[in-house]
Structure formats: structure tokens, C-alpha cells
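Take a look at the following structure, please.
As you look at this complex, bear in mind that one protein chain is not there, while each of the others sits in place.
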Amino acid sequence: MTRKVWMGLALLAVFSLFSLGLQEAWAAEETVKIGYCAPLSGPAAAWGLPGLEGTSIWVDKVNAAGGLKVGDKTYKIEIVKYDDEGDGAKALVGVKKLVLEDKVVAILMLGGATTPPTQPFLSKEKIMCFVLIASDIAPDRPYLMDVTDNFPAYHLLHTEYIADAHPKAKKAAIISQDDEIGLAAIAWSEAGFKAAGIDVVYSKAFGVSTTDFAPIITAVLEKKPDIISMGASYPEFQALICEQAYTQGWRGIITSACWDFGAILAKVPKEFMEGAVSGFPDFDDPKLTKDHHDFWAEWKKRYPDHSFSEIVWEYMGALDVWAYGAQKAGSVKSEDVFKALKAADTVPHSFGPGKWFGKETFGNDNLLVPTWPITEIHGGKPAIVAYKNLFDWLKDAKKKQILFDTLKAWNIKTYQ
Amino acid sequence: MIRRILVYIVDNFRWIGWLMILGAVLIVLPYMVRTYQVEVLILLLIDIILVVSFRLITTTGGWSLAHVPMMGCGAYATALLTAGLGVPFWISLPLSGLAAAVMAFILSYPLARTTGFAFFVASFAAGDSLRLCWTRFKTPFGGHKGLTNIPVPEFFSSVDLSAPIPYYYLALVITALCLLIMFRLDRSRIGHTFKAISMNADLSRSLGINVTFYKMLAFTIGSFFAGVAGVLLAHRLWAVVPAQFGFVTTLYLLVWVVFGGTRTFHGPILGVVVLTFLSELLKPLFEWVPMIFGTIIILTLIFFPEGLEGLGHRFTPWLDRQRFAAGDEPRH
Partner (left out) sequence: MEFLFQTILNGLMTSSFYALIAVGLSLVFGVMHIVNFAHGEFYMLGAYTVWILFAKLQWPFFLAVAAAIVLVGLLGLISERLIFRQAHGQVLSGFIMSVGLVFILQVAVVKIWGLGKMKPVPAAFPEILNLGGVSTSWQRFIVIPVTILLLGALWVFLDRFRIGRALRASALNPDAAALQGISPKKCAAVAMLLGSAMAGAAGALMAPIMSVHPYMGHSVVWTAFVVVIVGGPGNIKGSIYAALLFGFLTTVITTWIDSTVADLVNALVMLFLLALRPEGVMGHD
């Protein structure tokens, strides 16, 4: 009996395999291909899979309009996906396949653990690589750039905003997970608070497998902070941190690189989160442009049950920048697009015109920095309350020195 | 002397003939496939060392969950030696294997005192503590982002070992060497002692075999080869991160080994080769892959409970029947 059930299941699996295979088989005619090498399965997939939603909306829009006009040619765009499972070895296989077999002209990647094994090859082939983590930028990785997410630099702006808006807040605690992203968030936030004249009374990383935040919050509250920064804590940690801070009786200002708002508001009252500071607006924010609102509507239509996060649009944001570069260069060749982008004085970023930054901190001017929005939570929804610019922040030499000293103290390499 | 060798070759021709054909295939293989597939082959060779050395430990009856972290040990050792201290690859290769072996020897003190599931869980704890050390102690291990700038091995100035095909041959030679040593060990007195322990530890003890010693020995030798696999991995990726040696990799290792079967030397190799081929085939299905993989594992183990190596045994009676029908005597 059971064997028959299994046989049936096996047949079903083979059948679905075939139908899926057929779906992938079609190819377009006059196309330029862009690689998408990110975690698409397994526990890290939350960092790659949602991005495909944004890029597919972008590609469909461009192709429906007839294609992208570059020079005197018009190209259809095709995204070639590869699942690197967040693993360096798989990513190396992936980028080689994408570049050598599929002949992609640029690759969208998450960054982090997959960068060191893939960059020697990609630099040699002069293939542009767009990542979401600015700290991957390095002098020996000329073609790696971050043109969307300004993490961790925007922590300086959030902290400055908090100091301006809440002059009475004098003590801050910072917690985030113990990995490259979390540690960078802690270091940059600490620099930001110190530069704004706020004492950092607690700054420590927690293990990535933490599920119980009661002891951590108890240790944090012992220092009586007015502000708790969650750094760049992942969605699975945010609600638990807020819940503990709330139940252990703390009230104050919360800040974080991004929000998992649905989960947080399920655990704590709206009033507790009122005024919390971050830098990622929802794309239906009235202060944003029509392009953002159109994208939001289209995304809502296609994925009504999914939750919005910056991952949804950030890979797509890189496509915008790439297309701008290609049109400027009049060519889709990786090196030409790269040169055109780097030669431009300002490049349009999703949040407005951006300038290249990074020489002193990352060793290469490959981070695109626009004027970044600051959001506050009001009535359970993020709303843009201010815009701040990193270049303005860096004009103050004293602040700049605090930044470099703090990064050094956290063992983060700089190129000053 | 020459006559003896000739007689040996003739007697074992089928065996040696197949091996030579296999060798020839492996030598021309990188020229038959796409460049990116050579990378897959390199990783496959590394995984073969890993599964065979894992089987070496299982012959004493213990299923170690510390094996992937032991590979990490070799990778971290070579990263610290070559990138940190400037030791050449060829010296670092045995030294890093040795580093993994030494770490395994220390850990085997508590581990050899456990059996069955307690060993399973204790070896997990041992491996996990290594991984936690790499993330926690930023100096010298670099924390979560690991160690980078691991140099390309040097081998006369004319051979560029950063290119995939030369590195494939390097990995092939080292893998062949490791397998040869482990094969000899498996057939030696020590190998038989290992198996005796797994069959009946108390009986072995009563025969005067020092069970604890042999368990520690198997764990240490197995980990040495895992360390060598780690060295090959580190010098291919030019970087090591703790996430590479996480629990998901361990799960895959267990799946490969059980899928192939552990009774024979070739079982685990069969398992890893077939499953790697399969996952390359399934790659375009992205997020569906683990589900299909899981279904295949379950189906295989239901229909072939001994793993792929059991296929041969199922096949033999059928062959015998054919021979019988043809009027031949059954052969074994």
C-alpha cells in the first residue's frame, strides 16, 4: 500500500519537474543578459528570493516597452538566475557559469561570504558586480559596487537625526547579531552616537542563533539607556527584542536599519513604537515619486500576500543604475558601462541624484550615496520626516575623526 | 619479480583494467566539460575525500557530526599558515592536515568515551564548539567574515594553479593519493580491527583489543584527511568563512554517505558522485531543489535500504538467474 503511495508521489514529482523545466526553456531573441547570483533556496533565501519580485517587475516593464535603447540598438533584457545558497563554493561555480556560458554583462549579488571567492574571477573578466553590502568594496575589487543600499553609512544620519529630535536622550545601547553586517552596524552606530554627543553605554553583538532575548535585554536595561539601537538586526530578531524591551518595562526611542513591522506590532502596542527611527520608507510614502508609487501598486497587485522589504527593490535599484550607465556609454559592454558610471558626476539613485563615495572608508569610491530619507513611525507606519546627506555629515573634521577612531576600535579596516 | 607482477596483473586484470579506464576518463574529463563544470568537479573531488574519510570513522561504529568542522580546521590552519605566516602550500598541506588531526586527537579523549547517540550528539557539540570559536575569536580567525587572501599554490612558474584545469589535476592527484592510503588502511590489520570494534566492542575488548585507542585512532586519521580536503577547498576559494562548515553541510555529508552506503569502500563515493550530478541537473529549479532532493532520498532508502551499493547485491541474483537460464554455473 505505502509503496503505491510513494510511487504515486514519485510520478507526481517527475511530472512537476518536467513542467518546471519546460518553463525555464524559452529564450528571447535580441537580448542582453544580466546575472542574478544570490541565495534562492535554504535559510538564506530571504536575502535573495524577494529581490526577484522587484527585478521581474522591472524587466517586464522594460521589455513591454519594446526593450532598452542603448546607442542605436534596442535590447530585450533577460535575468539569468543562479542559486548560490549563500555559499562561497557554489557562488564561484555560479558566476563562472553566468559569465562564461550565459555571457552576462553584469551580476547582481547579495555580497558577504560569497564575495571573496568570486571577486578574483569577476575582476579578471571585468564584469560589474552590484552588491547590497557596502563593506565588500575594496581596492582590489574595482568592478564591485554598491549602488542601492547605503548600509552601514546611513547609521551616522539616523543617529544625528535622533540627537537633533530628542535633545534629552543622552544614553544609547546598541545590539545586533555577531556577523559582518551586525558588527558593521554596531561600529557605525556607535560612531554616530558619539559624534552626536550621546554616550554609548552598551554595544555588544549577540550570536546569530539567539532566540531568547530576555537575558540580553536585562543586561541592556541595567545600563538605563534612553535609546536602543537594534543596529542591522535581522527580521527574526527585531520583534523579539522589542517585545522584551516592552515587557521588562523600558520606554524610549528605538532605531534600526530596517523594520519587520508586521511582526513587531503583533507583539507590542503601537504607542511603544511611536517615533521609532529608520531609513527605509514604504514605497507608497507621499513624499516619494510617482515611479515609487507605480512600483508599489504593481508589486501589491502581483504579490498581494507578500511582505514588503528593502530586499524587494534593492536588486532592482541596481538594474536602474546599470541601465543609466549603459545608455550613457552607448554600449552594454561591462567595462564601458563601468567607465561611464564612474565618469558621471551624479548618478540617479532610487532616492535621488547620488555621488560616488568610499575611498577613505572602503578603499574605493564605489558606493553611490544620495540624500537619504529618515523615517519615523507614526500610527504604525513609517513616514519620511527628513532627508540627510552623508557628505554634509563628513564635512565636520572632528566627527570624521570620531568615525575613524571608532571603526578602528572595532577592528574594521579603513583607508584614511 | 617481473613475472610475479605480470601474473598479478593478469590475475587481477578486470580490477586493474577498470581502474585504468577510470583513470583515463578522469584525466580527459576536464577537457570534455564546460569551464564552470570543472569547478564542480574540483569540489566533487574534495567532497570525495570528505566522504571516504568519514566512512573510515564510521567503520568503528561512530557517526561523527564533527567531520565538517574538522575539514574547517584544515582550511583555517592553511589560511593562517599560508596567508598569515607565508608558509608555502606544499608544506602547509600536510601541516594543516596534521593540525586537524591534533585537534581531533584532543577532542577524541571525551568522544571515545561515548557510544551510539551520545557519540552523535557529543561529536556535534565538539564540532560546534570549534565553529563558535571561529566566530567568537576575531583574532586570529576573523569572526563571521573569516580569513581572505589565501594564496594560490605555487608549482613551477609555468603552471598557473589559479586556473581551473591545473587545479583539477592537483586535486585529482591529492585525492587519488588520499584514497590509496585510506584503501590500504581499510584492508590492513588496523582496518579489520576497526570493523571488529563496530561489530562487537565487548568481544573485541575481551580479545585484548584496546577499543578506546582504536576509536581515537580512527577519529584522528579520518580527521587528518578531512583537514586535507579543507586545505584543497581553502586554496580554491581563496577564503574561509565559518558558515561554510555549518550544520547544513554536515547534513548533506550524512545524506551522501547513507545514500551510497557505508559497508563498502566505494559506497560513499558512489553516493556523493550521484547526488552531486543530480543537484547540478536540478539546479535550474532553484527553490524546489531541496524538496526534490528530499523526495529522492526518501524513495531511494525505501526501495534500496542499503543505499546505492546495495544495488549490486540486488543485481547479482538476477544475473545468476540469467546465467542459470543460459546453462552456466552461478559465479560469485
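All chains are identified by letter, namely A and B, in their written order; residue positions are counted from 1 within each chain.
To be clear about the criterion, a contact is a pair of C-beta atoms (placed from the backbone, for glycine too) under 8 Å apart; a residue touches a chain by one contact, two chains touch by 3 or more.
A quick note: this is a predicted structure, and the numbers were derived from the prediction, not measured.
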Where the complex has a chain not shown, which of B:103, B:255 or B:308 is the residue touching it? B:255
Residue of B:24, B:121, B:177 or B:199 touching the missing chain in the full complex: B:121
Out of A:62, A:79, A:165 or A:263, which residue would touch the omitted chain in the full complex? A:263
Contact footprint on subunit A, counting only the chain that is left out: 2, 5-6, 41, 43, 45-46, 49-50, 178, 204-207, 209-212, 214-216, 218-219, 222, 235-237, 239-240, 243, 247-249, 260, 262-263, 265-267, 305-307, 309, 311
Residue by residue, what part of subunit B touches the chain that was omitted? 63, 107, 109-111, 113-115, 117-118, 121-122, 124-126, 128-129, 132-133, 135-136, 247, 251, 254-255, 258-259, 287-288, 290-291, 293-298, 301-302, 305
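Here is the rule we use: only the chains that are shown with their structure count from here on.
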Nearest whole angstrom, what separates the Cα centre of subunit A from the Cα centre of subunit B? 37
Report the residues of subunit A in contact with subunit B in the complex, numbered from low to high. 3, 6, 9-10, 13, 16-17, 20-21, 24, 40-43, 45, 49, 81-83, 86-89, 92-93, 96-97, 100-101, 112-113, 116-117, 120, 178-180, 183, 207-208, 411
How about subunit B: which of its residues touch subunit A in the complex? 34-36, 39-40, 43, 132, 135-136, 138-139, 143-146, 148, 162, 164, 233, 236-239, 241, 243-244, 248, 282-290, 292, 295, 298-299, 302
